[in-house]
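Note that one protein chain is taken out, while the other chains of the complex remain in position.
For reference, chains read A and B in written order, and residue numbers begin at 1 within each chain.
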Amino acid sequence: MYVRPFDYLRVDSLEAASQALIEQGPGSWVIAGGQSLMPLLNVGLAEVDILVDISRVRGYADVTYTNELIEIGALATHRTLEKDAAITTGAPLLAAAIGHIGNVRVRNVGTIGGSVAHNDPAGEVPLVLAVLGATYRLDRGVDTRSVAAAHFTKGSFETVLSRGELVATVSLPPTQLGSGWGFHEFAYRPGDFAVAAAAATARIQDEVVADLHLGVTGLGGGPLRCRSFEEAALGAAPADLAGLEHLISSDFGYVADSVESSAYRSHLATVMAGRAVADAVRRSMAAA
Amino acid sequence: MTGVRTTIVVNGSDITRSGPAHYSLLRWLRDLASVFDVKYGCGEGVCGACTVLVDGKTVSSCLVLAVQVDGRRITTLAGLAGADGPSALQEAFIECGAAQCGFCTPGMLLAATEAVASGELTGRDDIRSALHGNLCRCTGYQAVVDAVESVIGTVEPTRGF
Partner (left out) sequence: MASEEVRRSKAADLKVVNQPVRRRDAAEKVAGTTRFSGDIGPHGLVHARLVRSVVAHARLVSRDVSAAKAIDGVIAVLLGEDVPNNEVWVDVPGQETEIAALKASMQVLATERVRYQGEPIALIIAETEDVFAAAEQAIEIEYAELPGVFDVQAALADDAPLVHDSGNLLAEWNISRGDVESAFAAADVVVDGEYYSQAVDHAYLEPEAGSAFLNDEGVITLTVATQVVEHFRDVAKILGVPHSKVRILAPYVGGGFGGKEDMTVEPYLALAVYRTGRPVRMVWTRQESLVARAKRHPMVMRYRTAAMADGTVLGHDIDITADSGAHAFLSALVLLYAAVTAAGPYDLEHVRLRSRVVYTNNAPCSAFRGFGGMQVVFAYESQMSRIAQQLSMDPGDIRKQNALRVGDSLPVGQPIETEVLLGATIDAVRAAAGPLPVPSHADAAVGRGFASNIQPYGRLVWLHDTATAWIGFEHDGSLAVRIGVQDIGAGQVSALAQIASEVLSVGMEDISVHFGDSARTPRAGTTTATRMLYMSGNAVHDGCVELRDHLLGIVARARGVPVERLAMVDGLVRSADFELSLSEVVALAVRGGEVIHVHHTFFGPTGPPAITDLATTRVLPDFTYGTHLADVEVDTRTGLVRVLRYVACHDVGRAINPVTVEGQIAGGAVQGIGQALLEEVVVRDGVNMTGGFFQYLIPTSSDVPDIETIVLESGEGLGPFGARGIGEPPIGPPAAAVANAIDDAIGVRLTRLPMRPESVWEALSAGELPS
């Protein structure tokens, strides 16, 4: 309510934004939907000197769908993506996860680029994009680079973005034929921050697991791929997967106590993971 | 700090004010434009008391800068009533007792209006889901859900605001 006053600059291109951020220095932040940043400013948990507004930059709000790739502009709102046919058919895991973000108001203006850049350790979008193997195009003026989701995150709220560098697009390989997905989140109320969440994709072929990705979040530090479980699952029959669930937590690493105890957090992540895998397998078998 | 001149179309009327750039839309509406049917409840975007429609979509006005909506059309509660009186949803709120203290009511009505206009509500669970971003401490939501349910199927969903 009592923010410390700051200045404002609206730009009409990402290049202009990058330039402004570089010129203005560490007191300058970019704002698009503002749904993560504004609460922090309003309650005094963050202070800025100037906000650079990219919410009206054109050309980055759409979804393009080809055989090879789904390309999503960074300024596409969550609400758009939730409803877009290309996402609901081509990346249903993402559509499902987005439905868990906050409430309609947050999703009406919050952007996928914003979620990616904010990198909330309990965020649904970073989790799902890691599991789907997304790639981000990062622009800084005329410089551009592609970074895989797995390499983009450095920790809670920390990414590889350098000053002035902005997420421009998010690219996903479309879902493979015969593939299934699963998403489960534990929150105290619908729309709340995830205490634990899991996202999985699976493809059953010839009655065994041909492919399986599993990620969890909520343990601190951002999304985690459960590689031990993924490896052991390959070639296993669906009925045997429950017996492998003890491997899920072997990749968790150190989990601290927070509001919830370490033991409960790990347990929740494991339960969510198991349920996500079960749904992914079930959907894959139904698609066959 | 020099003021930024911002024009926002509020309930169909142009309002132009100069104010600091850091003013949220909520603050701009209340402190500069004397629009009081948007309320401050938390400043976090959680409670929904500050809800407005921007180009027909609900937004937390405490989380949007006024300058970000320069030139846009916004609707507050006052904009829901038509020429012949309160909207069907507003009438239903009155009839069902869905406003007790009334403080959450502006946001709740706008959220309900957006939900009904979507045409996607099929029953009480959908209604509860659509409204879970608007907190109420008085009604227990019962009369609110009753009011929205009574309107589904009796009014044409609309998309224009």
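Just so we're on the same page, contacts are C-beta pairs under 8 Å (C-beta built on N, C-alpha and C of every residue); 3 or more make two chains touch, one makes a residue touch a chain.
What you see is a predicted model, and the numbers here were worked out from it, not measured in a lab.
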item	value
Touching partners, among the displayed chains, of the absent chain	A, B
Chain A, residues in touch with the chain not shown (by the definition above)	1-5, 39, 43-44, 47, 186, 188-193, 259-261, 264, 267-268, 271
Contact set of chain B toward the excluded chain (per top definition)	20, 22, 30, 36-37, 39-44, 46-47, 49, 76-78, 81, 86, 90, 93-106, 109, 124, 127-129, 131-145
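One rule holds in what follows: only the chains that are shown with their structure count from here on.
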item	value
Cα-centroid distance, chain A relative to chain B, in whole angstrom	29
For the chain B and chain A complex, residues of the former touching the latter	1, 4, 20-22, 24, 40, 43-45, 48, 51, 54, 57-60, 62-65, 67-68, 111, 114-115, 129-130, 132-133
Of chain A, residues touching chain B in the complex	1, 3, 5-8, 10, 31, 34-35, 38-39, 42-43, 51, 53, 55, 79, 102-106, 108-109, 189-191
